[in-house]
Every structure is written in structure tokens, then in C-alpha cells.
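One structure follows; several queries about it will come next.
Here the complex is missing one protein chain, while the rest keep their positions.
Letters A, B and C name the chains as they come in the text, with residue numbers starting at 1 for each one.
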């Protein structure tokens, strides 16, 4: 097996928040099959906080664990807090990631940020936050 | 051990005709320490035949066995017969020699021929065969 | 838990009789074959017997077998050593796009040294078309290297036909037979090649040993310079126990090859036919017929290989995947891409490679544990949800 931490294995085996949100407030998609990892994040926003975060991921164990932990970390955060989640933070939260998995699979924060930006751009055009 | 035939081993372990001849009729020396083999052949001639052949050899097992068998083959031969001993004949008589030993160590015939030539050149100057 | 090893393409276990044959050389018979005393003699004798055994396996003369440290070394030696030895005639090398990296990357190194390399394509089944090789061959072509079979998708290449082209053009022809020697019949003269690589750990012999056969009269430059071992063509104290093991493995392989092929083909065909019946959207990769007896390779659509492999491992099943994440090179298998599969599909590759110890129950175990794993990962997959939505919309 790849040299994954216990936490990575736990999130890979029991990923939290898998799924889609019907009528999401924002959606973010990153990655591509060339690299081998693709993630779609779906968010529900209430009072400028992430009330619900769900994801779907195509990818290796690391990609799935990253998606899962990002969804868990982000849930309940304000949008600004969530925008500050970095790959380093994600990897630390997971107890580390193998070197060769760091870049390609550690895309969860990007997908989340994309979803938040999607939400923000929509609310801007609608003219006001929920 | 080098891949020597039984015959080579026999002649190496029990070399025939080792030694020098006092007042030899001919002496032949070949080889040098760079190559690793040196042979000195001493002959006694009676009625145009090799009545006695002795040798001293510095060298590997093959060189010693070659010297020994050449001395054995040559003893009793006429000088002309002895001059016809070739490296191939020597190697065959020994049941073969390892490839890398063929050239450098298979110098017995040369030493013998040199001794015969030495004898012939001396008798020429003295003006007649024994 | 039932433990099922289905990764025999990565490496095979040692046969007990091979291990037995090796043990004396890990014990009292530890001599160095170059040495001129009894210890050396014993080691040298055993090594030469092994050389004959390996030669027999491939219909060759023992003196033309050069022992190496791996299949990879054999391939590096062949590509670099043959190219350098023929460079006065030209600097062009032809290899297929699906060669093992030990061939492809060696060719790349030769490019850096001023050689030119042409990659011959393959069709959807991974087959090299001999005409393409002929097409790629130029006046200054000095070396063609096409593998006998690809270990990843199992496809067996038309080596004898390609050899005829090489011979017609007077080009030295090497084949990487690492995936075939000891597994299916390999005869250097029937194949008509000039050089051939093989490796011990692919047919129940030891790791750390391979061989390169080079036809008498074909020149090759050493890759490992130093002492005069292996006729001056491969320096270094010989790995006697491993060489002895390789010889024994070759002998056993030759004797039991028909039975082995029959056994492996049954297992392979069972999985090849039953898996696509159990799981939708599965692509069988490689040639449907001309394939290695133990090779059942697939791409499972919409999901990625490493995650399947990890979940299979949790169920005691050991397989491999040519997907980016497992290769550590983080690229989808160059073999599958050369076969024109999309990256998304190539990422879902799974290779089941059967060995002598496997049984029909092992196949059935896979058929039982894999479908729920695929389901689970597809439920997580954005590609799968897109696909199902599109299908619904299409209806």
C-alpha cells in the first residue's frame, strides 16, 4: 500500500460527506484524468458559513482522503476561513501525505475555493448574500 | 583450478625431464616475465636424434605441462621430426589447453626448436654433425 | 482472510526446488567463480551448469548467455551496448511505443548521446505492425528492439516477422523476452532475433538475476566495465546462488511449460469472460487471443486504479494497476495511452496476473469482492455521476 498515515486510511475507508447537494449554492470542479484526480465540491451556505459541504472524487486513496478531510474541516467555517485552507494545512491534518501525492492529489482546497467563488459570483449577480 | 585436462595436471604434478644438461649440445630459451612464462630447453644429440631433452620452466601449470610433454615427445626423435612439433600437436597431446593458455604458455616447441637451431649453428661452425 | 496473490507479472514466488538448489551456494559453496581453487571450481561449475539450463530454455548456445543482475540490466545492456557497438554503421534505433521503461529510457539516454530514436506505434490491442517497423527502418538504422510480449496487457508481438524485416535490412534485432521466457516457448532461432533479454523473477526464479543472450558474432559493448567475468562482457563478482536458481527455474519451466500454460490459460479465461459479465463498463485490454497465458487486464471505467487496488488489498487480493497513482511516476500507463485509450479510462486499469498457485476459487473470490468495490468507488466518482445523468437525459 502507499505509505499513508492512519488518518489518510481512515478517511479513505470511511470518507465523510460523499455525495452531491441538490440545488447547491456553489460548485467547484478541479483536476483532470491526465493527472489522475478529479474532485467536485458542492456547498450550502447559511449566514456566510458553510452549512453543508459534499464532494465526489475520482482518484487515488490520497485524493479521496483529502476530499473527505477538507469537507470535514470546512463544514461550519465562515467563507473567509474556508478560503484560507491550504494544501499544507490539509496534509498536516491528515498526518502527512507521501511526497509524490502532495501536489496532484492535494486539490481539495482548490475545489472548495472554486465552489465558494462560484457561490460568491452568483450572489454578486443576484445582489446580496444569503 | 584452471580448466586443465587430466594429462596437463599429470604433467604439471609429475613433470618429466626437469633439469639442465651439463655441456648440452644445444640450448634454447624463450618467453619473458611480462608474459609470465619462460622456458629453457637443453638437448643432447646422438646420430641426429635427441638423445636427451631437459628443461627448466618459470610459469603457470600449462607452461610446466607443455615443457614436460614436449621433452617427452621429442626424446628419441630425429632433429627434423622434432622441428615439426607444433603448438597444436602439443595441445592435442595434452588433451587440450584452455583458450587463454594456448599462446603464451604453449612455447615448448619454440624453446626446443631454438635449442636444435643452436646445436645446428654450433655444428655448422665446427663443421659437421655428431 | 483469504489471501490471493494475483500480481505474478510484478514478481513470482520462488519454487521450493529452486530455493533448494540455491541453498548450498548461500552456505558452504560460497566461492567466487573466478578463483582458481576448489571453492572457485565448485562455484564455477554450478554457474556453467546454470548457463546450459538457461541456454536450453531458449534454444541457444551456453557460451552466448551473459548473466546480468535483472531484466532491466539486460535491456539497458542490450540497447546501450548494441547501439554503441554498431555506431560506426549508423545512429538510428527503432523501438515500439509500448516497450518497458528499461528499453524506452535506455533509448532516451542514447538520444542524449547523439543517437536518433523512432517509436513504432501499436494498434488498439497493443500489436506492433511489422510494416510499421519496416517503414521506420532507414539506411542508418542499427538496432531494432521490440518486446516479445507486454507484461501489462499481455499482448504477444509478431517477433519472427519483425525479425525477417530486421535481417533483410541487416539491422541487429533485440527482443525483450522478460515477460515470456520461462512462461511460453521462446526459441532464439525460431524467433530469428540477435539478442534477447530474460529475467529470473518472472518465472519462479530468484530476484537479482537476469540474462542477455547475444548471437555469436554480434558485437556488444559492456555496460559494466571491470574484471573479465562473463567473457569480459559483464564485470563483477557473479551472483552464484541467484544464477544457480535461474538455471533451475529455467529447467523446471521447460519441463512443465505445457501444463503451466494450460492451467494459467484456464484461470485467465475464466476471469476475462466472467468479470465483464459482472461489472458494467469494463474494457478488456490487450489482444483477445495472442496474449500471455496468465494475463487478465482490464480498465474499469469511471474510477481510478489505486483506490481499487487498496480496497482489493483490504480483501486480501494483490493486483496491480498501470494508473498514474500506482506507478509513482504519476502518469497513466504509456502502454494503454499508446493503445489509444483515453486518460480517464487508462486510469482505471487493473492487471490480474495468475501464477502456478492460483485456483479457480481465486478467480471466484475476485468476482465476489470486486463488484462492491467498483460500486462504492463509482458512487464517489464525479465521472460516473456525469455519465449516469447523461444516460438518463439521453433516454
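FYI, contacts are C-beta pairs under 8 Å (C-beta built on N, C-alpha and C of every residue); 3 or more make two chains touch, one makes a residue touch a chain.
Predicted model, so just to flag it, every value in this text is computed and none were measured.
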Identified contact with the non-displayed chain, of C:89, C:105 or C:215: C:105
Option touching the unshown chain, where C:95, C:279, C:310 or C:332 are the choices: C:310
Positions on chain B where the hidden chain makes contact: 1-2, 12-13, 15, 18, 20, 29, 32-40, 56-64, 100-101, 104-105
Footprint left on chain C by the chain that the document does not show: 3, 5, 7, 10-14, 19, 22, 26-28, 30-32, 34-40, 69-73, 75-76, 100-102, 105-106, 108-109, 113, 199, 201, 206-209, 223-228, 235-242, 306, 309-310, 312-313, 316-320, 326-329
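Methods note: only the chains that are shown with their structure count from here on.
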Furthest chain, CA centroid comparison against chain C: B
Rounded Å distance between chain A and chain C, as computed from the means of their C-alpha atoms: 40
Chain A and chain B: spacing of chain centres that average the CA atoms, whole Å: 91
